[in-house]
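See below for the structure under consideration.
Some chains omitted; the rest stay in position.
We call the chains A and B, going by the order they appear; numbering starts again at 1 in every chain.
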């Protein structure tokens, strides 16, 4: 993604979900710009149930934004 | 679900709720791709009250998205 978000809508819920994950990660990259530190922190959340649930919560908020924009599952 | 979301609306609140749970789990699967690690983490949240409440919070956000799209309980 290279810190740059797409301007066109994502056509399917699965692609929208992937965009939501990218949106969640983008804050991490912008707040902790050092990739070595991010890599070092990875097991802290990827092997921790509560951290994974917290990541899921952030993705849920972004997915809500995309789903409302694109109208997933409407009508 | 196989990491692929449905494109058709879910007809009932109960089915929508199940989709919300799948949406919540999808981040976990995509962030921690190793099923053995996920299995090992399971008791960490399934036997922990606060973790279960956190999972419920994520599902609530996804259910809001689906309920708004499908119009559950409207009119």
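The definition used in the following text is that contacts are C-beta pairs under 8 Å (C-beta built on N, C-alpha and C of every residue); 3 or more make two chains touch, one makes a residue touch a chain.
Note that the structure is a prediction, hence the values are computed from the model and not measured.
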What number of copies does the complete complex in this structure file have, with 2 given? 6
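Here, only the chains that are shown with their structure count from here on.
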Can you give the whole-Å distance between the Cα centres of chain A and chain B? 15
What residues of chain A sit close enough to touch chain B in their complex? 12-14, 17, 21, 45-50, 52-57, 59-61, 63-64, 67-68, 71-75
Contact residues on chain B for chain A in the complex? 3-10, 23-28, 30-32, 37, 41-42, 44-45, 48, 50-51, 54-55, 57-58, 61-62, 64-66, 68-70
